[in-house]
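Complex shown without one protein chain; remaining protein chains in place.
Presenting chain A:
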Amino acid sequence: MKILVTVKRVVDYNVKVRVKADNSAVDLANVKMAMNPFCEIAVEEAVRLKERGIASEIVAVSVGPAAAQEQLRTALALGADRALLIETDEELGSLAVAKLLKAVVDKEQPQLVITGKQAIDSDNNQTGQMLAALTGYAQGTFASKLEPAGDKLKVVREIDGGLQTLELALPAIVTTDLRLNEPRYASLPNIMKAKKKPLETVTPADLGVSVASTLKTLKVEAPAERQAGIKVGSVAELVEKLKNEAKVI
């Protein structure tokens, strides 16, 4: 089974992000970047399927600037066999990314595509679903367990109020939730070997995909600062404040 796994370069989760002074975007100057944590889970799952002998090849793909090669190298160090960077300096929306991935799926013909359920920068949670719509592949989102069996794939999904188990016919697309696995650390020998694995770079134009944006960002603002708490004298006062000040009951 060939697996395509997607990798996004995002602000490292440890970084306290700041909004640019002109409110146009998050300030990325001198900010540490890393692989999106949900993508790490996707890569880990693909590597585990390969270690179990179920997957035969793992192709990691990223859409982003030339520097996204760093995250693809990490994916290679974690166990992907080869990598593909669709290089663009533009800030692409989910649909443009899904269209680019569709072109890669057409070319690579993977049996399984694993993506993170969302990226921690834009939190859109839609690329995997859009890709499923574009390719016509079956989809299992928010996966907390995968169990392939022949040409079928059992996916346990985390849904509101419990777990749902689906059986998908391959080829399929799965998006990862937090509890699917715990990603490993790249080992030093694998980092060294990753250097020799193939990393190909193409452009959206090479894939014949127009990435013209349908959305325009008007403004980016930091969340309102949290106000200091107060001490209440009685339960009655608490209820009164919840009703009239916080307006939550």
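Observations
Note that in this section a contact is a pair of C-beta atoms (placed from the backbone, for glycine too) under 8 Å apart; a residue touches a chain by one contact, two chains touch by 3 or more; residues count from 1.
Note that contacts and distances are computed from a predicted model.
Candidate names were "ABC transporter permease", "3-methylmercaptopropionyl-CoA dehydrogenase", "Acetolactate synthase small subunit" or "Thiamine biosynthesis protein ThiF", and the UniProt protein name of the unshown chain is "3-methylmercaptopropionyl-CoA dehydrogenase". One of A:Arg9, A:Lys50, A:Arg73 or A:Lys99 touches the chain omitted from the figure, and that residue is A:Arg73.
Touching the chain that is not shown, out of A:Lys32, A:Lys107 or A:Arg179: A:Lys32 (per the contact rule at the top).
Annotation: of A:Leu188, A:Ile230 or A:Ala246, A:Leu188 touches the absent chain (contact as defined above). By the touch definition given at the top, chain A reaches the unshown chain through residues 14, 29-30, 32, 69-70, 73-74, 77, 185-192, 195.
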